[in-house]
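Only one protein chain is missing from this complex, and each of the others stays in its spot.
Presenting chain A:
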Amino acid sequence: MTYPVKGEHLHKKFKKQIVLDDVSLTLREGEIYGLIGPSGAGKTTLVKILLGLEKADSGNVELFEQKPTLSAFRSLGYMAQSDALYNELSAYQNLEFFASIQGLRGKAKKQRILEVAKNVGLDQDLKKGVAQFSGGMRRRLSLAAALVHEPRLYLLDEPTVGLDPLIRRDIWTLFHFLRSKGATIIVTTHVMDEVSQCDRVGLLSDGHLIAEGSPKELTEQYNVETVEDVFLVKEGAKG
């Protein structure tokens, strides 16, 4: 078993505010890991540190069992909380650009773009300008841009926010399909019904990883109905 992402004893402060306080996290290959917690709990910061977009004040990060390098990014798909698209370009031009900087060329690139567009249900809209896209379409195109180079590891920051339930279900089907092909996925969310679809979840609250395990284990361990209730139990214990 290999560990695509490993973070050990991560600390991060923004000025005086402690965002992450001794967070350790290891992902197993081929799992969907849900990072859940209220807004401001530090989910996005944790993802950015694992990616190497931000530097932790202390602690170690390993990608694919080595210090992160530029070439590690080739096997990594990142989707930020913002859509991170070029509004002036068409959907196709956006995907074409991200595919190019990930090293895809020629026919393979074109084929791959059509494939991911179909995966997220945008194959009819490739020629449209992104500026005309609805919020949901933008979100899906952003996801497609993270998928286009077939990475082994996905870091997806709230990929389904603002999507209607039908599309959300399709996207989760896609995640399961990607996992079946061996990909590892880390997803942040605060939609609780998505939690049950994860293999493991980590509960992040005020910069601490307060609990970790499969949804089933957690509900049994804390003797509650849903994973959401674990937060309440933990908060209650603190108070």
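Definition applied: a residue touches a chain if its C-beta (ideal position, glycine included) is under 8 Å from a C-beta of that chain, and two chains touch if they have at least 3 such contacts; residues count from 1.
Keep this in mind: contacts and distances are computed from a predicted model.
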Tell me the UniProt protein name of the chain this structure doesn't show, selecting from "CoA activase", "MaoC family dehydratase", "Cytochrome c oxidase subunit 1" or "ABC transporter permease".
"ABC transporter permease"
Would you indicate which residue among A:69, A:173 or A:221 is in contact with the undisplayed chain?
A:69
Among A:24, A:100 or A:173, single out the residue that touches the unshown chain.
A:100
Sole residue of A:64, A:78 or A:175 that reaches the chain not shown, by the stated touch rule
A:78
For chain A, residues touching the missing partner are 48, 51-55, 61, 67-71, 73-74, 76, 78, 80-90, 93, 97-98, 100-103, 105, 129, 145, 155
